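Note that this complex is displayed minus one protein chain, with the remaining chains in position.
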Amino acid sequence: MSAPSLDAVIVGAGVVGAACAYYATRAGLSVAVVDRGPVAGGTTGAGEGNLLVSDKEPGPELELALLSTRLWRELAAALPPEDAVEYEPKGGLVLAPDETALTALRAFAAGQCAAGVEAREVDEHELAHLEPELTKGLAGGFHYPQDAQVQPARAAAALLRAARSRGALVRLGEEVTAVLTGPHGAVRGVRTPRGELHAPAVVNATGTWGGRLAALAGTRLPVLPRRGFVLVTEPLPPGLIRHKVYAADYIADVASDSAALQSSAVVEGTPAGPVLIGATRERVGFDRTLSTEALRRLAGQATALFPRLADVHAIRTYCGFRPYLPDHLPAIGPDPRVPGLHHACGHEGAGIGLAPATGLLVTAALTGDEPPVGAWPFRPERFDSRGPADDFSDPFDRPDGPPPSPGART
Amino acid sequence: MSQTPLGLVRAAPAAPYTFTFDGRILTALPGQTLAAALWAAGIMSWRTTRGGGAPRGVFCGIGVCHDCLATVNGRPNQRACLVAVQPGDVVTVQEGTGHDATR
Partner (left out) sequence: MTPPVDLAVVGAGPAGLAAAVRAAGLGLSVALLDAGERPGGQFHRYPAPGLRAARPEALHHGWRHFARRLRQLETGGVTYLPRHHVWTVARGDGCWLLHAVVGPDETPATVRARAVLLATGAYERQLPFPGWTLPGVVGAGGAQAMLKSGLVLPGRRVVVAGSGPLLLAVAASLAAAGARVPAVVEAADYRAYGRSLPAVLRTPAKLAEGARYGGGLLRRSTRLLTRHAVTAAHGTARVEAVTVTRLDDHWRPVPGTGRRVPCDALAVGHGLVPQLDLAVGLGCATRRTADDTHALVVDADQATTVPGIWAAGESCGIGGADLALTEGEIAADAVARTLHDVPADPRRHAALTRRRTRLRAFADAMAAAHRPGPGWADWLDDATEVCRCEEVTAGRVREAVAGYGAHDTRTVKLLTRAGMGWCQGRMCGQAVARLAGGEGAAAVESRPLSCPVPLRPLAQLPPEAEEFRA
């Protein structure tokens, strides 16, 4: 191999891998990014680009989200304008249909505010002012000014391009077939059909397929796919829907452990015009078959919030597979079971939002610097103590077969 | 003597009826699509794009490309190549998403 000496090989060119490459190269590290598909070919490309703090209860994930919120604001200013990542600090609006929901939402928001979230209660009158098309008769809601949005594929591509301009080696369409280890079990690189890439560290940023890369490295990470459908409407005038708008039961759905279908639509406009309505959550392996029930619920909830959408066409729907870990927290940091292996995956539906903080954490671990937030809750070996988790079955063994290659279908 | 499409198939249409296009009174033959009636009047575009404001009309002619979108009786995004003209229809040039005017 004539490749230059590398500090780390990052596997995965989704938003998390791209953010790891961005911050690692900014810290002066020499990295390669390898992906079997294109940039944003997996869950990133199916994401809505949510940068949310509003849906997170106080705890380690919220801490990560708050840091990421700040980092995304910095990135939006630092990335060249031609990258057009469509960063929009539009704010979130969480709605309570009735007094019971509003009471619960108040308690939830109070806890968040204590943890550093900005949230402000808005009454029905102000809701109408913030979202003129919103249905009448809601009990109230909370405005979360820190919630924001980026176009996820462009964001990943921009981070990757910036990393490349700082010397990162980017190898797309090249699948990692082996994680190379030395005599004492420490990683020393990866093998692809094009040859070997040698580095003392390998970062697993393969998202929903993170369990498979862990297995290649001889260890275990119980990442499961949690499917989500998104509905996309015909182009609508910018400003028709101004915030990320969702009903309060969304939060319960995100935190649910159930495999069955959950849905509470997040409705939002995009700079390009279409309104996105997403997303459902269910654990059905890597099955891409259209679920008309998912569409029924998304359309029903979106039109209940915004009656005007009833006559608007859905022109597209697609699904993605969130990388889900049993405790809903990502796995970030070095894996003590395999020296040199780092994980940066399992962000479920929050990967776009949490990517920059993840990149910083991974970079700190690679350089040996102090991490910006406590990484202990994200330690990848935390599932070992539970023994074989009851709710984990290897999705790759399911009858619907191996996951399709990213990019095979939209 | 030059042939016409109506002459070719020996059409003897029922009485034409009128509709308006941006205020102009036009006629349509019974059963004609909006696009056909506009073509018959020599009108080739009835929409402007939301990015460049460029004029568009029929392209694929079979309902696939959605280039011929028009606003009919206030309802935007009707495919002119599919929708039949009804007597008295009010058709307007559609600008942008078609929803801007009704915002």
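Labels A and B are assigned to the chains in the order they are written; within every chain, residues are numbered from 1.
Here, a residue touches a chain if its C-beta (ideal position, glycine included) is under 8 Å from a C-beta of that chain, and two chains touch if they have at least 3 such contacts.
Just so we're clear, the structure is a prediction, and the values are computed from it rather than from any experiment.
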Practice problem: Name every residue on chain B in touch with the hidden partner chain. | Solution: 2-14, 29-33, 35-37, 39-40, 44-45, 49, 51-52, 54-67, 69, 78, 81-84
Self-check item: Missing-chain contacts mapped onto chain A
Solution: 38-41, 45, 153-154, 157, 160-161, 170, 172-173, 231-235, 259-261, 272, 274, 282-284, 288-293, 295-296, 298-300, 302-303, 309-318, 407-410
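What we mean here is this: only the chains that are shown with their structure count from here on.
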Quiz item: Using mean CA coordinates as chain centres, what's the chain A-chain B distance in Å?
Solution: 45
Quiz item: Which bits of chain B are touching chain A when the two form their complex?
Solution: 50, 75, 77, 96-97, 99-100, 103
Self-check item: Touch list for chain A against partner chain B, complex
Solution: 234-237, 240, 273, 311-313
